[in-house]
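Quick one: structure below, then a few questions.
Only a single protein chain was left out; the remaining protein chains are all shown in position.
So, subunit A:
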Amino acid sequence: MRSVRTAHAVITGLGTAVRGLPGPEGLLGPLPADHRRAGDPVSRLTGRGLRYKDRATKLAMVAARDALSAAGLTDEAGGLTVPGESVGVSASTNYGNVDTVCETVRTIAESTYLATSPMMLPATSSNVVASWIAITHGLRGANLTLCNGPTSGLDAVNWARLLIASGRVERMLVVGAEPDNPAVRHVADMPDLAPDGTSGAPDLFDGAVALVVESPESAEARGVRPLAAVGAYARRGGHADAVAKVRALHTGRVGLWCVPEHPEGVCAPAPALGAAAGSVPVHDLSALHGAASGALGVLQCAAAAVWLDGRGGAGDDVVLVSAGIGDVGGDDASAALILTTPDAVVPRLAGSTR
């Protein structure tokens, strides 16, 4: 598809649910040394109905709640400050409900269908994360779940932008979530869970990150200061092609490059990944947080927003994020996305849709 002509969307709120990570601002550095001893982020959820929610859903609910609050879309009591139909959800997860599916099929093999719990049924459908977030906060706009491989998180961010550009919604909550459990490790062909006490970075991401994306008009009308703007996106067969496409539309200097997960796990991308490499500072979130699959693109965009916001609007540097290495590593494709300072955005003349 052709890419954007002008930015239609800005990021106005972030939330994270990652063990040991104090908040989104921590996404620019490594996890604290004692991150494994930190509390489980899902312990921040209370109330009824948690027992039958899968881990991905619970992680996503924590991150989503923080992002909505940070964007001012919920008040102190947790109520929405805008009409529910003006807010949609775009979730990304590749492995979110694999645990439910695997547990259930094993239970059936061992003890027939009678031993299953009907409460597990909703989680067999891969949209369960987006569904619970919508229910929890009353978000009645378009509700999407991307399960799209290594590029999935960036795809989810871009669909949020497109749904805003098309006028179907004014705001989208984007969430990326991946759980770490034996079923995921089996499917993803990862070694068994590391024993407690292991030091260093995790090998598999277990967490969620969320961002609120909205039209510049919506942010302005609500009096909310945007952190960053979502620019051009491209999904191509090769990484270099995807990067070249988005760079052609945003020629500003790349101040930070959030790189794809590298197959060999090295921090610096191989020269074959091409294009904008050069002397650009590289931020490898997979190396810091473990293989993040469908959550990676959303993690990258959240980190990019923190970086851009930290510059206080100074300079024209853009952030390049890319996920999936396409032809180089056997992924089906590679996606690239540019984020800019919000000042680069000229609000559309068209009025608000609601």
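In this section, contacts are C-beta pairs under 8 Å (C-beta built on N, C-alpha and C of every residue); 3 or more make two chains touch, one makes a residue touch a chain; residues count from 1.
Please note the rule applied: contacts and distances are computed from a predicted model.
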{"item": "Name of the absent chain as recorded in UniProt (options \"Indolepyruvate ferredoxin oxidoreductase\", \"Sugar ABC transporter permease\", \"3-oxoacyl-[acyl-carrier-protein] synthase 2\" or \"Nitric oxide reductase NorE protein\")", "value": "\"3-oxoacyl-[acyl-carrier-protein] synthase 2\""}
{"item": "Of A:R106, A:R253 or A:R311, the residue in touch with the unshown chain", "value": "A:R106"}
{"item": "Of A:D155, A:E217 or A:D284, the residue in touch with the unshown chain", "value": "A:D155"}
{"item": "Touch with the omitted chain, as defined above, among A:L27, A:A56, A:A142 or A:V174", "value": "A:A142"}
{"item": "Selected from A:W132, A:W257 or A:W307 as touching the chain missing from the view", "value": "A:W132"}
{"item": "Where the unshown chain meets subunit A, residue by residue", "value": "1-3, 84-85, 88-89, 94, 97-98, 100-102, 104-109, 112-114, 116-118, 120-122, 124-128, 130-132, 134-135, 137-149, 152, 155, 159, 162-163, 165-166, 168, 183, 186-189, 235-237, 326, 330-333"}
